[in-house]
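The block underneath contains the structure these notes are about, expressed in structure tokens.
The complex appears here without one of its protein chains, the remainder shown in place.
== subunit A ==
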Amino acid sequence: MNRLVTVAEMTLRELARRRGVLLLLLLMPLVFWLIRRDSHVGQSIRALLLGISWAVSTAALFATSAAREIEPRLRLAGYRPHHLYLGRMLGLWVLGLAVSVPFFLLTVFDTTNLRYAGIAVAMLCCVAVAAPFGMLIGALLPRELEGTLLLLTVVAMQMLLDPASSGAKLTPFWSSREIGTWAVDHTDDGYLTRGLLHGLVVTVLLTVTVAGVFAVRLRRRRHLHHVPLT
């Protein structure tokens, strides 16, 4: 447990010291929200949720890429793969929640007649999915440029697809859009249930895939035999 918390803490420390990154993390959802603010309130909230998802995914992508060199030596220093990826994910979840709080307050003070609990749950879904999603891209694509372009493609797809289409349900952040609709348009509880289920399934699937990729990358190689100390 101590190893996991230490990795989470160091992830947070590293990100907290990158002030430019923190500023952009806050700026991205804010810009998304501002652009859509004059249109239907639902549009601005959905844009805000997408902005948070994108910002946290990008932070996760870069944190994973930056840690690629140090992880093998941490593995030799006694860490198991799950300490490394779960610790980093934990740190990114905490960061995502910290980024979401001011935006949640923004919606509370700016807009009336919303299901605020729904907005909070949608933001939680964004953060829960975004951290493993960005980490998975960072783990699969060693170069940041390729990772960023893939992230851009997925988020653009998320933005352009009709949310009612079956293809939209395959996109990672569909859950927050569904819950956002429940919170903004006061639709039936089916939206909330579907959204929660989708968010949970996607988070678990992404986390398991991240675990698989890390387990392969940081595996003990067969050619190396540890013999007892004599």
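Rule of thumb we're sticking to: a contact is a pair of C-beta atoms (placed from the backbone, for glycine too) under 8 Å apart; a residue touches a chain by one contact, two chains touch by 3 or more; residues count from 1.
As a convention for this text, contacts and distances are computed from a predicted model.
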By UniProt, of "ATP-binding cassette domain-containing protein", "ABC transporter", "Permease" or "Phosphocarrier protein HPr", the chain left out is "ABC transporter"
Missing-chain contact among A:6, A:43, A:111 or A:187 belongs to A:6
In the whole complex, of A:69, A:162 or A:189, the residue touching the missing chain would be A:69
Interface residues of subunit A toward the undisplayed chain are 2-3, 6-7, 10, 13-15, 17-18, 66-67, 69-70, 72-74, 76-79, 220-230
